[in-house]
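Got a structure for you, written out below as structure tokens; questions coming shortly.
The complex appears here without one of its protein chains, the remainder shown in place.
Every chain is named by a letter (A and B) in the order it is written, and numbering of its residues begins at 1.
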Amino acid sequence: MAEFLQVLFSGLATGSIYALAAIGFSLVWQAAQVVNFAQGEFVMLPAFFVLVALHWFGWPLWAALAFGLAVAVAVLGLLFKRLIVEPMLPAGGLPLIIATMALSILLKEGTKQFYGAEAQPFPSLFPQSTVRLGGAVVAWQDILNLAVSLAVVVALTLFLNRSRIGRMMQATAQNPAVAEILGVNTKRMVLYTFLINAALAAVASVLISPVYLAKFSNGETLGLVAFIAAIVGGFNQIRGALAGGLLIGVLDNLTATYVTTEYRAALPLVMLIVIILWRPQGLFGTAEGRQV
Amino acid sequence: MKRLLLLGLGLVALLVAPLGQGTYVTYLLCSWLTFGIAAMGLNLTLGYAGQISLAQASFMGIGAYVTALLTLAGWPWLAAMPLAVAACFLVGLALGFPALRVQGHFLAFVTLAFNTLFFLVARNEDGLTGGPYGLSGMPRPDFGLLDTAQQPAFYYFTLAVFLAAAVLLWGIVRSPWGRAFKGLRENPIRAESLGLDTRRITLMAFAIGSAYGGLAGALFSPLVQYVEPGSFAFAQSLRILLMVVVGGAGFFFAPMLGAAMVILLPEVLRFTEGYYLMIYAGAVIVLMVVCPEGLIGLGGRLRDRFQAPRPRGDLQEGARP
Partner (left out) sequence: MKRRQLFAVAAAGLLLAGPFRPAQAEDVVKIPCVCELSGAGAVSGTNYRDGAHIAVDEINAAGGILGRKIVMADMDTQTDPQISRALVQKAIDDGAYAIMGTVYSGSTIVNMMVAQQAGVPQFTGSEAPNITAKGNPYIFRTSSGAQKGVPALTAYFKDQLKVGKIAIAWVNNDFGKGGHDVFVKEMKRVGIDLVADVPSEQGQADFSADVAKIRQSGAQAVFVYLNEEEDARFLKEAKKQGLAVPLVGEVTLTGQKVIDLAGGAAEGAYAHVGLATSAPVPAIEAFVAKFKKRYGRDTDHNGIKGYIGVYAIKYATEMVGKFDRKALAEKLHGLTLDASKYPGMLLTTSWDKTGELSRESFMTEVKGGKQVVIGTVPAN
């Protein structure tokens, strides 16, 4: 039982971070029909912005975090949208997919070239102490990671459902033409989506890096998991991506503990195939219409 | 006439390419032709039938492992190769059949999962596949008159297989059946209303494309003389996809150009040391932004700029994605 709780809690903590990446992924998909193959690198990179501020500029941690968030939003949100997505939208899906693949190589190689190939320790935001919960040892770090992720998701949902801008963003995602007629500045709304995606990636980055270390190649696995979590949960739902992320985090750990370690990576993939065949709109997705 | 002349010139260039070259350059040329075959296959799936497959490397892997196991067991390459190709064709059918049932890019998702599953099986089932150590020491085929153990001979062997594969594909694309692809891609609704079974055609395109992956794998095995799971990981599938799109999806010769870009350009850029992958990735982004049709489209644009406009020949042969 203690073992079960142990892997369950750890899985939830890890899954919540996957969920942040997956949510950004599906937001961008809905707003611009862009499958972003560089999403993993979007989560890898902000940690390095923070490290640059910490070690090169010698800033305190809070300032470095703010710097990381700001640069991430500017580069991974604004520049990504303006320089790559916008000019390519008329050309349609495939060239854009290829461009994001190339972007992922560019970000990875760039990080390696300018900061180094070795994994870097990343300062922990939360106390290192642990707490016992029903026989399992849980780090405060895990609990707080989970809490922060959930808080971000709740805030985002409230923003999208309650605020004026949030509703305009939803309208844009559901039917850009009609939204435009109704006087919504759709271009601006799409831009907001990209900014939010970048911010989510930055949050995921600083939450995950103290545990997983900052390394240029971290995005490879993360991107794939986020992608799968988004599809499994349903590409058109925030709560779907959240559930998909948590589910993969937990199931991965449970498989490794009780079924097979060699094939632990296979489970999300099998799940992906089964879900596509059985329920193509995803576990929590709706068959018609899109919703931010 | 001009066309035949150019084809002939291209052929001569391919024939003399390895002459006077070191084994390294010859090796790269072999690698280029091998990946070119895999990319041609993917081009059929992607460029002509409009479906994204992210598992071309795993089909290469199936082909390579089947060939490796059989040739290590003493089979001649000529007997092992058809089995490798057939295996990929069947797996392609089995994978594509359910995935193409649903609309949208679900084939992309299913193939993405399949590629990683293939990697895991190849790594974990070490009784069959040698696990992470892989299989090594496959003999290069010996056809009596032509023993391909040495690099130049192996190049001509690869070239022969490549040309046969290209001619066959040319035939497929030109056949009435192949023309159906184009109809399908340009206007699926019209194609359907004309009585084409779009799903069956797409499925066949995917299966044939996968079989080409298997053929490339059957060549890869004696070329590298070592197969291990990492060579056929998901990243490799992305690389093959890159070849097709960078070249220009839907153009017959584009995959060769794309494969040359992906395999040979890094060698040319090597002098920039650590920066070459960055330059390369940056160039691909710029290419996609400036000219989404790929390199062939870029060439066409440049030419159009200097010449009077005339009907776009390429559009008659299978158009942009």
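We adopt the following convention: a residue touches a chain if its C-beta (ideal position, glycine included) is under 8 Å from a C-beta of that chain, and two chains touch if they have at least 3 such contacts.
Just so we're clear, the structure is a prediction, and the values are computed from it rather than from any experiment.
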| item | value |
| --- | --- |
| Which residue of B:49, B:207, B:224 or B:262 touches the chain not shown here | B:224 |
| Sole contact to the chain not displayed, among B:22, B:82, B:152 or B:171 | B:22 |
| Residue touching the undisplayed chain, where the options are B:31, B:67 or B:158 | B:31 |
| Chain not shown, touching residues in chain A | 3, 6-7, 10-11, 14, 109, 112, 117-121, 130, 137, 139, 208, 211-213, 215, 217-218, 220-221, 249, 252-254, 256-257, 261-262, 264-265 |
| Contacts of chain B with the absent chain, listed as residue ranges | 2-3, 6-7, 9-10, 13-14, 16-17, 20-25, 27-29, 31, 123-124, 126, 131-134, 136-137, 224-226, 228, 230-231, 251-254, 256-257, 260, 264, 268, 270, 273-274, 277, 295-296, 299-300, 303, 313-314 |
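In the analysis below, only the chains that are shown with their structure count from here on.
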| item | value |
| --- | --- |
| Distance from chain B to chain A - Cα centre to Cα centre, in angstrom | 32 |
| Residue numbers on chain B that touch chain A, as the complex places them | 46, 52, 98-99, 101-102, 104-106, 109-110, 112-114, 116-117, 120, 124, 234-235, 238, 241-242, 245-246, 249, 274-275, 277-278, 280-282, 284-285, 288-289, 292, 321 |
| In the complex, chain A residues that touch chain B | 35, 37, 83-84, 87-88, 91-99, 101-103, 105-106, 109-110, 112-113, 220, 224, 227-228, 231, 262-263, 265-266, 269-270, 272-273, 276-277, 280 |
